[in-house]
Every structure is written in structure tokens, then in C-alpha cells.
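Before any comments, here is the structure.
Every protein chain but one is kept in place in this view of the complex.
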Amino acid sequence: MSEPEANTRRGFMGVAAAGLAGVMLAPGIRLIDIAQAETPQGGAKSTVRWGMLIDTTKCQPGCTDCVTACKTENGLTGGTRPTDPQWIRKIEIKEIKTGRTASVPVMCQHCADPPCVDVCPTGASFKRADGIVLVDRHSCIGCRYCVMACPYKARSFVHEDVTDQQPDVPRGKGCVEGCTMCVHRIDAGNKTTACAEACAKAGHDAIVFGDLNDPSSEISRRVREVSSRQLRADLKLDPGVRYQGL
Amino acid sequence: MRTPSQDRNFWLAAALGALITGVGLAAAHFMELHGHVVTGMTNHVVWGLPHVFAIFMIVAASGVLNVASVGSVFGESAYKPHAPLSALLCIALLAGGLMVLMLDLGRPDRVIVAATHYNFKSVFAWNVFLYSGMVAVVVVYLWTMFERRFNEHSGKAGLAAFIWRIVLTSGTGSIFGFLVARQAYQSALLAPLFIALSLAWGTAVFIGVRAVLSSRGGPESPALQRRLGRLLGIFTAASLYLVAMFHITNLYFARQGAFEAFILLGQGGGGVFALLFWAGYVLLGSVVPLVLLFHPRLGRKGCTLAASALVVLGAFAWLFVFIIGGQAFPLEIFPGFTATSSFADGAVAQYVPSLPELLLGVGGLGAAFLLTTIGLRLFDFLPADAAAPEGSH
Partner (left out) sequence: MARGLLLMLLPFAAAMAAAGEVASRTPQPVIERATKGAQCVADPAVMRRSHMDFLKHQRDDTVHGGIRGAKFSLKACIECHASKQTASVAQAETNFCISCHSYAAVKIDCFECHTPRKAARVAEVAQ
């Protein structure tokens, strides 16, 4: 082959290759365009750590506003049979030595070092970037090891068929579930959980929800000012839920 | 050559095993269809009777391979001809135990997810590899025993199987040992305890199976039976020692006092667990077998078999106390406080085993029985003693 011919052929191949690449890439570029155009909401950020502060001095025995709100928000039945899931419950405690009583709402404590995440064989139990501990029900096989591992009995196993789920809270038989800190509301930009909102609406103001990593948030101010503690702090799990008045 | 009566016995045994397994599978289907609400398990006792059966089978599977290990790894040549049967029982029991565990999952249709998504911090995830790998290692081990030109490698295969067993059984014990939340568990002692239990339970199963096979015309070896009986006694004593150390240590910790009173004295609603522990495990499952095996006036063949049966009974009693008692005792979320709630906080959880759970557990035993029966029919697992017909049962 003489030089000019080879150059022409190479040149042609080069242009053809560029053209082919362009034709193949163009649809992909178009797809990416469309995806970005949608502006989806949410996105967990690791700079945030969601937490709660519960003032038990404001909790009345017999008041279950937070429990009812959670049930409505998440589509739970509200039943209390041993097989019914309970994401939050009120525990009435009495100190053995002194007789002092308190009424405490307990839910998933959203630990920074969650034992339920360590033991899950498929990784369905996981901690999100913003500190919320969740169950990915697509991967959950229902082995209940996380229920065994949780020191707070935060997780429930769904023992029977579920119908009439809330559209933002899919839940079904055979998987394990627990308090999600109303993650569907948080992701949509709502600043608080159903239980905190209901408690505030009823005027008790016992539950504060917010970003523990933001020094100017209300919850951060409060935990700096008042004495609060974590449940079973000796286990060093660093829960995101703190209690005042215990 | 097989006689017609041997053929008939095989088909009868296979039919019986298939029937029991089938009933177990039907029970599992019933549980999957309606959800676990049809069982006795609740949000407070999430692991019930199926886990008692499954963990017995898995731990015994590991231990029954010990007979082969004593031959291949520790060089006791008297045990070598019995290694193939030991390996077969290991595979059969593992398969039965895993069947029960997987069918009891909330979503058994997601076993593929379990096999493809791993969280390697979880001992369960490691167990997926350890259990399935155990079957593979034992198959290779069997191959070295059956294929004459590989016989020289059976020592290495036996060592691999032995090490794998230790890791696997430590993993099974650590399923519980790693749980910081519950007072019944959270102990490093559980891994070696499960190894001791596996040796005891596995030896008991092996003695029992051999006794049944000899009674139906299989090879007899009274000398081996005596040695196995002594081993059973040693392993039972070792298990009892470790269980005792576990509880004695707990008794020294004030914070464990209430739990120990619950299990050992039946205080606070633990009556059934205390009864099962002392009468079932300690007396019938450990002390009586030790007497039967070591008393100079006893120690005959019948005594060895009786001791084995009692050890297995004691195993189920101990597992019930360990697994279910450990969950029934309430979590201490507020130490120093009493607690009541709608979610059984502060209260001893009630658990009544249901029929589907029992059928599933027994179905697992049936599957192990069926696999053993078929295996014995297909291959020469029994030592070819003179005048002993092969593949019988």
C-alpha cells in the first residue's frame, strides 16, 4: 500500500469510529439528561445525624399519642398480641429501691454501632449515612437474628399477611421491621417524625427530633443544656435517642 | 448379594423417611403460607422448636465426624473402618438441620438472596460458607476413603475436615456468644462449650445408629462400642464441666443473679426451664449416662446404648432451656427498675410449641434418616466384616 492510500483508509476508519461512538453514546447521554431533569428529593448525607431527645418528665402513664401517631403514619394494626408488630411502645418503669416511677416511650434507638447491623447475614439491616438504622426488606430473609441481637427489643417480625400498607411505608409478611424515624417524611423534607409531631400537637412537647450534628439545632441546644442519657449506655452502642428525666 | 428381605427393609425404611420428611415439608409450607402466626413463636420468642431441632442436628453432625477424625487425624486404626459411616451421618445430619433452618425463615423463597448477599461481619453469613463447605470437604474426605489410589490422602482430608469442624462448631456457638444483648448468651465460653457438646452428641448418635444397624444384621464390634462408650462418657463430662463453669461464673456477677435464679431455681416464671435443666440435662442427660458408662458393675452393651439415648434426650432439654429460656427472660433495658408495657417488657415471655414447628423439626430428622438409608444402600459405608451383609437396612 502506498502512503497516501493508507492515510485515507486510516482517516476514514477514524471518522467512522468517532461517528459510531457518537451514535452509541448519544442515547446514553440523552438518558442521563432525562434522569437529572427529574430532580428527585431526598438523599441521605453523612454530615447529618438524626436523633431524638425524649423528656420523660413530660410523659404521662396511659398517654399513647406517640404510639397512635406511629401506627397511623406507618399503617400498623395497633394490636398488642404477642405476634403484632410494635415500632414504639410506652414502658412504665418503677425504680426498685426508691419506688420512683416514670413513663418512657421506647423505639429503635438508632445506634451508631448497631448490633442488629453486625449480625444480619444479608446486610438487610443497615445504617444509613445519616444515622438512621433501617431494614432493606428487599434483602431481608426473615431469619430474626437481629431481633435476638437488639438490646432494646426494637425489632418486630411480621407474622401474617399485611394489607392496606401506606404508600410510603411498604411492609410485608416474613420480614423484620422497626422504627424508621419516619424516614419517608425526612427524605421528603418534613422536619420531624410522626410521634414528635403528635406529641407537640397535643401540647406535651416531650419528643424533640433533629440533627445532633448541627450545633444550632434545637435538639443540640437542649442536650447541651440539660442532663440526658442513653439507654444501656454501658453497652457503648451510642444510640441516637436520648432520654431526660430518668 | 441382597436378599429380598433386605430389599423390603430398605424400601420400608425409605418410605418411612420420605413420609416423615414429607410431613415436615407440608408443615413448612403451611407456615410459609399463613405466616409464623400459626406457630408458637412471637416477637418475644422468635426462635422456637425448629431451632432446637436444627441446632441439635448441626452440632451433632459436626460431632459425629469425630469418629472418623479419631481414625484419620489421631491415628487410632481401630476407628478407620468406621470413618465412612461417620462421614455419611455428618452429611445427612447437616442436610436435615439446614433444611429445618432454611424452611423456618420468614422468607424461605429468598435463600438465593442469602446465598448472594453477604455481610461478613455476621457469623450467619460465615455459616453459609462453613456449612456448605463442610459438605464439600466431607465429600472429598469420603472420596479419599473410597478411591483406593487416594487412600494416602485421607489423612490430609481428615485433618482438613477436623479443622473445618472446629471452626464450624465454634461459629455455631458464637451465633449466641456474640450477642451482647441477652444475659443467657454474651460469653466466649459458648464456642468451646458447643465443641464439647458436639463431641458428646455426635458420639451418642453414632453409637445409636451402629446399634440399630447391628441389630438388623450389620457388622458388630463390641470392642469399638466399649471404646465409643468411654469416649461418650468423657465428652459428656467435659460438656457438663463447661456448662457448670458458665453458670458458676454467672453466679458471681450480681447483674446476672436474676437470670441464674430464673434458669437454675425456676424463680420468676422459669419453672419449666429449671425442671428441664436439672432433670432433663443434668440428671438424665449427664449424671445417669456417666454412671451407666463408668460404673464397674455396669458398662455392658445395653448400658452404652441407653446412655447414648439419654444423652440425646438431655441435648434436647439443654437446647430448649438455652434457646427458649434465653429469650423468655426479659431484656434489661432499665437496670434497677421493674418494667411493664404492651410489648412484654419486664415480663417473662410465654412460649408454647405448636404442631407445625414440631412436625418441621421431626421432618428434619426424617430427612437425615432418609439420606442415611439411601446412602447405606448405594455405597459401602459399613466396614466389610466377615459374614456381614453390606448395604442392609
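Observations, loosely collected:
Read from first to last, the chains carry the letters A and B; within each, the first residue is number 1.
Just so it is clear, a residue touches a chain if its C-beta (ideal position, glycine included) is under 8 Å from a C-beta of that chain, and two chains touch if they have at least 3 such contacts.
Since the structure is predicted, the reported quantities are computational estimates derived from the model, not experimental observations.
Contacts of the undisplayed chain with visible chains (whole complex): A.
Checked against the hidden chain, the listed residues A:Cys175, A:Ala196, A:Val223 or A:Leu237 yield one contact partner: A:Cys175.
Although one chain is not drawn, the whole complex shows that of A:Lys58, A:His184 or A:His204 it is A:His184 that touches it. Touching the missing chain, out of A:Arg10, A:His138 or A:Lys236, is residue A:His138. Summarising the interface, chain A meets the missing chain with residues 34-35, 38, 40-44, 72, 75, 126, 128-130, 134, 136-138, 161-162, 164-168, 170-175, 183-184, 186-188.
One rule holds in what follows: only the chains that are shown with their structure count from here on.
Separation between the centroids of chain A and chain B, computed from CA atoms only, is 38 Å. Within the complex formed with chain A, the residues of chain B that make contact are 32, 34-37, 41-44, 46-47, 105-108, 110-111, 113-114, 117-119, 121-125, 127-128, 175, 178-182, 327, 331-346, 349-350.
The residues of chain A lying in touch with chain B in their complex are 80, 82-86, 89-97, 104, 106, 115, 117-124, 139-145, 147-153, 156-161, 173-176, 231-232, 235, 246.
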